[in-house]
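Read the structure below first, then the notes.
What you see is the complex with one protein chain gone and the rest in place.
First chain written, first letter: the chains are A and B, and each begins at residue 1.
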Amino acid sequence: MKRQVESAIEKFILLNGVACIFFVVLIFLFLAREGLALFKTFSPLDFLAGTRWYPISTPPKYGILPLFLGSLIVTLGATVISVPLGMACAIFIGEIAPRWLREILKAGVELLAAIPSIVIGFIGMMTLAPWVKYLFHLPTGLTALSGAITLAFMAVPTIVSIMEDAITAVPKSYRAGSLALGATHWQTIYRVVLPAASSGIVAAVMLGIGRVIGETMAVMMITGNAAVIPTTILEPVRTMTATIAAEMGETVQGSEHYFALFAIGLVLFVISFLINMTAGAFLHRERK
Amino acid sequence: MKISPQAKEKIAFLVLGIATCLVLIPVFVIIFILMEKGAQAISWEFLTAKPRMGMRAGGIFPAIVGTVYLVLGTVTAALPLGLFAAIYLVEYAKGNWLTRMVEVAIVNLAGVPSVVYGLFGMGLFVIFMKLGTSILAGSLTLAIMILPVIITASREALSTVPQSFREVSRALGVSKWQTIWHVVLPNAISGILTGTILGVSRAAGETAPILFTAAAFYLPKLPQSIFDQCMALPYHLYVLSTQVPNVNPKIQYGTALVLVGLVFFTNLVAIIIRARFRARKQW
Partner (left out) sequence: MVSEPLLKIEVKSLNVHYGSLQVLKDVTLSVNKNEILGVIGPANSGKTSFLRVLNRLIDLTPDVRVRGEVHLDGINIYAKMNAEEVRKRVGMVFALPQPLPLSIFDNVAYGPRRHGLHHAGKLAEIVEKSLKAAFLWDEVKDRLSTSGMQLSGGQQQRLCIARTLAVEPEVILYDEPCSGLDPISTAKVEAAMFELKKRYTQILVTNNVKQAARVGDRVAFFLMGELVEIDQAGRIFTAPRDKRTDDYVTGRFG
């Protein structure tokens, strides 16, 4: 009797563990089922390489390229800003700051991580966008640049926390060895600590990028939402995520447009899957 | 002229310090702006009344209620699932391919963009399972989204319970599950709760996953059951700042402040729980 209860519980717990696999597969299958349905009526080549996203023209055009490039330019911009900042912040917190300051700085970073993306988007729209507009004499401040700056701040907490972990995981003896040879603390940091933590640093950057690509609400509020292929970073753009969020409400279930939005979701899922697998591999390597 | 290593170090540390300030000052500026502009809007009426005049006046009560309902639904669905999944990984899993798969799945769940959760939730819960746009559908969607947070935190908490506690209990002839229930869980509960609350506070602030699964633009009355739609703070802020023209910024800032206040409050609760249990911990 007792043994049966015990083995029933064990099976139940196994079920909960396996549920995680089930969900990932389920998400993929749903996206694939609805997303691939687009290609019954629309050519995959025109979807992936089409330069126009006009879902309500006749005939409609579902070229994902402008959206993809929109995501790309915002992501690149955010990466260029957030990686050096995040890395500097992680080094400062992990290596330089005295203990009392470290706790305050960490709390500050956690605070930033806790602010909902919609609020950051809102503040960016109200304060940052006017600045960008004024500074560059633009017709609107809602541009890829504003989006990149906003998203950079959302990626920083991810980058800092993972990088800081990687830096503090470097054994003390490495540092002691270098310092004993007469190297300065800074020389020790960039010649010994950073190379030793490199896998974790790469993973941090990847996951930061993952965070940026997937961000939706802030980016929708602040990038101006123009589905055209961007030529400069000072133009409005529209990302893949924002397109789904903005248009899903207006589509009819089972329509071509509906399927097209799921197809974008599928693309996003695949991208984030690849990013996470790569980051995971780097983190795994670091642990060894 | 050659710069000495000591001078180089000073310069480098200064640059790093400035960069750190660049990251952190905006955080405090954001909070300051919210407090300063939002506080003017906060009043008893703002917190307890329904929106009026096309949401340009009145309060945000239904949005607060909706968010609370969504959060409660989310934690009800996600906590047991996440906790048991963590127990599986820490206590039962063997180092085989299945365990590896579960771990990979968790990493990937954590990385799926929130709007994709929205799509999935709509496809599965709203349409396929015919739950409609409802608190239930939204909560389930959010629950799957925060599952990795809960699992990771619970896993961490479970594995900090010393292995010897388990051995002692098993050596007394106590079964595996009884050992987990009576020895491991009581000693891991603070970490589990902390992680859950942090996950939930994230769910409270999310907009994209509830966009097509639960959120309503405007509702004249409060939701009556879990099968009703609801208003929600983050979505309400989105609506106020992009969909409704000529809204007094005061109301927008006020809504943002309430949302941030709610999220910070739950975080604070988590921090307090963690600190209290740490102080009591004896091992």
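Throughout what follows, contacts are C-beta pairs under 8 Å (C-beta built on N, C-alpha and C of every residue); 3 or more make two chains touch, one makes a residue touch a chain.
In this text, all values refer to a predicted model and were calculated from it rather than measured experimentally.
Undergrad: Touch as defined at the start, partner being the missing chain; which of B:K10, B:R170 or B:K250 qualifies?
TA: Answering carefully, the residue with contact to the hidden chain is B:R170.
Undergrad: Of B:K8, B:R100, B:H182 or B:R278, which residue touches the hidden chain?
TA: Answer from the full complex: B:H182 touches the omitted chain.
Undergrad: If you put the missing chain back, which residues of chain B would it touch?
TA: 94-95, 164-175, 178, 182-183, 187, 281-283
As a convention for this text, only the chains that are shown with their structure count from here on.
Undergrad: What whole-Å value do you get for the distance between chain A and chain B if each is reduced to the mean of its CA atoms?
TA: Between these chains, centre-to-centre, one finds 17 Å.
Undergrad: Chain A touches which residues of chain B in the complex?
TA: Against chain A, chain B makes touches at 5-6, 8-9, 12-13, 15-17, 19-20, 22-24, 26-28, 30-31, 33-34, 80-81, 84-85, 87-89, 91-93, 98, 101-102, 104-120, 122-124, 127-128, 144, 147, 151, 175-177, 201-202, 204-208, 211-212, 234, 237-238, 241-242, 249, 252, 256, 259-260, 263-264, 267.
Undergrad: Write out the stretch or stretches of chain A touching chain B in their complex.
TA: 2, 5-6, 9-10, 12-14, 16-21, 23-24, 26-27, 30-31, 34, 84-86, 88-89, 91-93, 96-97, 105, 108-112, 114-120, 122-123, 125-127, 153, 156, 160, 183-187, 190, 207, 210, 213-217, 220-221, 241, 244-245, 248-249, 253, 261-262, 265, 268-269, 272-273, 275-277, 280
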